[in-house]
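Only one protein chain is missing; all other protein chains are in place.
So, chain A:
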Amino acid sequence: MFDKVIDDGTLRATPEGFSVGVRLPWYRSLPLSCISVNLLTCDGHAVPAEAITIHLNGRARQLSELVEEIEETWFITDTATLSVKGAPLASGSEHRIEAEIEVRPPYIKGLRRVGRVARMMKAA
């Protein structure tokens, strides 16, 4: 499960840059406040956190806003889309995408688990 953080076939070239779908590496839904996107890279270049918007539950947020959302959850079968400004990709080109998602299950103080994977993906 910890290597399932990138959703197959979700890399898209967008007018502003690119987007990719990510999954929650945990067995249950968690409050957004218990989740971080620690890393997103494209071809070895780390995307700055400020350039990433996360789309989930019909809303778009900056990564820094997640920690405030105590009531709202990420349901475990949902894909969250990370959209990136800058770093435009050509449609049909192949890229190595790496992502790390951290979960902090709130019933065990101090527990952190990370899911991380790198994949070769073709941009649609």
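The definition used in the following text is that a residue touches a chain if its C-beta (ideal position, glycine included) is under 8 Å from a C-beta of that chain, and two chains touch if they have at least 3 such contacts; residues count from 1.
Note that contacts and distances are computed from a predicted model.
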| item | value |
| --- | --- |
| Name of the absent chain as recorded in UniProt (options "ATP-binding protein", "Family III CoA-transferase subunit", "Sugar phosphate isomerase/epimerase" or "Branched-chain amino acid ABC transporter permease") | "Sugar phosphate isomerase/epimerase" |
| Touch criterion as defined above, residue of A:67, A:87 or A:118 at the omitted chain | A:67 |
| Interface with the undisplayed chain - residues on chain A | 1-2, 4, 23, 27-31, 33-34, 67-68, 70, 73, 75-77, 104, 106-113 |
